[in-house]
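Note that one protein chain of the assembly has been removed; the remaining protein chains are unaltered in position.
All chains are identified by letter, namely A, B and C, in their written order; residue positions are counted from 1 within each chain.
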Amino acid sequence: MTFVAPDYGKAFGLLRDAAGQKDGGLWDAYTRHPFVEGLRDGSLPQASYLHYLAQDYLFLVHFSRAWALAVVKSETRDEMKHASATVNALVNFETQHHVEVCAAHGIDEATLFNAEERPENMAYTRYVLDAGLSGDLADLMVSLVSCVLGYGEIGMRLAQETVADNPYAEWIETYAGDEFQDVCKTAGSMLDQALTRRIGADYAASPRWQRLSDRFIATTRLEKGFWDMGLQP
Amino acid sequence: MTFVAPDYGKAFGLLRDAAGQKDGGLWDAYTRHPFVEGLRDGSLPQASYLHYLAQDYLFLVHFSRAWALAVVKSETRDEMKHASATVNALVNFETQHHVEVCAAHGIDEATLFNAEERPENMAYTRYVLDAGLSGDLADLMVSLVSCVLGYGEIGMRLAQETVADNPYAEWIETYAGDEFQDVCKTAGSMLDQALTRRIGADYAASPRWQRLSDRFIATTRLEKGFWDMGLQP
Amino acid sequence: MTFVAPDYGKAFGLLRDAAGQKDGGLWDAYTRHPFVEGLRDGSLPQASYLHYLAQDYLFLVHFSRAWALAVVKSETRDEMKHASATVNALVNFETQHHVEVCAAHGIDEATLFNAEERPENMAYTRYVLDAGLSGDLADLMVSLVSCVLGYGEIGMRLAQETVADNPYAEWIETYAGDEFQDVCKTAGSMLDQALTRRIGADYAASPRWQRLSDRFIATTRLEKGFWDMGLQP
Partner (left out) sequence: MTFVAPDYGKAFGLLRDAAGQKDGGLWDAYTRHPFVEGLRDGSLPQASYLHYLAQDYLFLVHFSRAWALAVVKSETRDEMKHASATVNALVNFETQHHVEVCAAHGIDEATLFNAEERPENMAYTRYVLDAGLSGDLADLMVSLVSCVLGYGEIGMRLAQETVADNPYAEWIETYAGDEFQDVCKTAGSMLDQALTRRIGADYAASPRWQRLSDRFIATTRLEKGFWDMGLQP
């Protein structure tokens, strides 16, 4: 059975295609990275996984701040509602999940919070925050969705292609599960609406589109770099 | 029975005293404003109340954005958790309450959202947002609490001093209720912790204290100006 | 000789027309305000002028910060060059001029800096700063130009229509002079370019135009409110 990528809306489809044509297939370099394949078939060394989780905890701290900036930059009640619900989910639920998984492996939260942030990690979240500081909600949204929607797609594919007795089954279920998939659909729809409101229905024909697309490509490269880092504890 | 103001922590107590000594009693000029007394004894004209509610809806939109900026400026998990829970409460619950009360009086949400924002309203929320942009979380928190903790104190006093068959009973119960009082206690405690973390336990002796206190006084003046505006529909 | 308004570019022309059709002639309510006419014929009481200058000093402090935010939000070298030259001119020259005029009337700079900022003043500059925080450079630029280009137009008209021995001749010359008029032409051109880059050459047909126009109208109202305040020392 061939995997069919989930539909997260029109803008994401266009951006995903743009990243697919970059760097000899950048979208696959991210979503089919050796780290991801190691999660899929269970071959990823546990040390790599824990190293990744610890950096991902710090990533979530700053990524949550970037979603909070999306609330600051919202212009409609719908934008505010979706962005603030996402912040709350990230801070009070998803990050909590990382804390619990790490605790089960003997790493307490103070250790996580005070770990040294790797430059690859810093580059990513601070670039996204700066997209929000320098631009408007459209600039910020295209920079936020590589992570959210990429993980949604990875989760769906791995749920279909995984193996029995996979030690990473819980990770896969988290991102393939209905709760996270709903977050993805909402984020994809919010992206479409933010672009339409600020640029018009034909946003992909606007002079901004290339630059917005470049932001998506930049964050997709940073995602790939994050997996690279995960393999080098 | 004399009213005893609720205890929302050490820093708020000091700031409240500072505002009490300003402008011949600024704290009372805010919390015992004729508008507030009209809510207490039910004599406030309904037109003033609806005018206030409509402007307060716009206030909440931008005040929620300011709390979201507190998430962006958080340095600890506790700060992030409290601030993001507050944003979610403001956006997805408290603002919703205004929408429903206004709907019951025949004012729909699109009308609220597109109402012309009065300069007194604009001055207040944009000053708070700029406190966050120009300073750190301590600057932002002292600017956020005049509203939150002042309303908590007003709610508690009015619950004690109100009259029978008051048309504004629901307003009073909202701010005197356990849910809002818990928000107040958390905000007061978050303020104490933010100041201690950034300045030290003896924060009131630091060179910043006068300027932080000036911010609290500025927002208390803006609260008083908001009630003045409420009486002039 | 009829006054012909100077040409500061296409976008400003459209925004000026929009404000002209609002509130029964908002653009004239700002640029031909009784305060302005008092400067023109010299009848403005000196107390009003000094009150205005003191508040305008505080205005310039925060308006300079808003132009600095335009540097933070620039996407091209040209945008950065123009915005940073403007910040430098405002901070190191124009504000200095206010300091000197006030000093000549016995008001020292510490008094100016520590004066109580009026809510009308606060509303204006913080609204502009928030336009930058919440939106992109286009949102910020349309909010900055009511002041800059309105003063340019007022300066040109007053230079043509003023009377002999006007005590406010220096004020008029400052804003009618080549140096300030060059700032106006550059700002108008920067506005056109920022809109074209972000929205396209046909920006006035975009879905954003109404909201950008609303920002210009909001700041024009705040300008009118600033003159009102000037007359009430």
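Just so it is clear, a residue touches a chain if its C-beta (ideal position, glycine included) is under 8 Å from a C-beta of that chain, and two chains touch if they have at least 3 such contacts.
Just so it is clear, the model here is predicted, and its values are computed rather than measured.
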**Report entry** Contact with the hidden chain (one of B:Leu39, B:Val72, B:Val128 or B:Leu158)
**Finding:** B:Val72
Report task. Decide which residue listed in A:Leu133, A:Ala176 or A:Leu212 touches the omitted chain of the complex. Result -> A:Leu133
Query - Absent-chain contact - pick from B:Asp56, B:Glu120 or B:Asp139 - result: B:Asp139
Report summary line: The one of C:Leu50, C:Ala85, C:Val101 or C:Ala115 in touch with the missing chain is C:Ala85
Requested in this report: Can you work out which residue in A:Met122, A:Val163 or A:Ala201 touches the chain that's missing from view?
Outcome: A:Met122
Report task. By the contact definition given up top, give the residues of chain B that touch the hidden chain. Result -> 72-73, 75, 133-136, 139, 196-200, 206-208, 211
Requested in this report: For the chain that got dropped from the picture, name the residues of chain C it touches.
Outcome: 61, 64-65, 68-69, 71-72, 74, 76-77, 80-81, 83-85, 87-88, 91-92, 95, 109, 113, 129
Requested in this report: In the full complex, which bits of chain A touch the chain not displayed? Write them out.
Outcome: 62, 65, 117, 119-120, 122-123, 126-127, 129-130, 133-134, 218, 221-222, 225
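Everything below uses one rule, namely that only the chains that are shown with their structure count from here on.
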Report summary line: Ranked by contact pairs, first place goes to A-B
**Report entry** Separation of chain A from chain C, taking each centre as the mean of its C-alpha atoms, in whole Å
**Finding:** 42
Query raised in the report: What whole-number Å value describes the gap between the mean CA coordinates of chain B and chain C?
Result: 32
Query raised in the report: Hey, what residues on chain A touch two or more of the other chains?
Result: 72
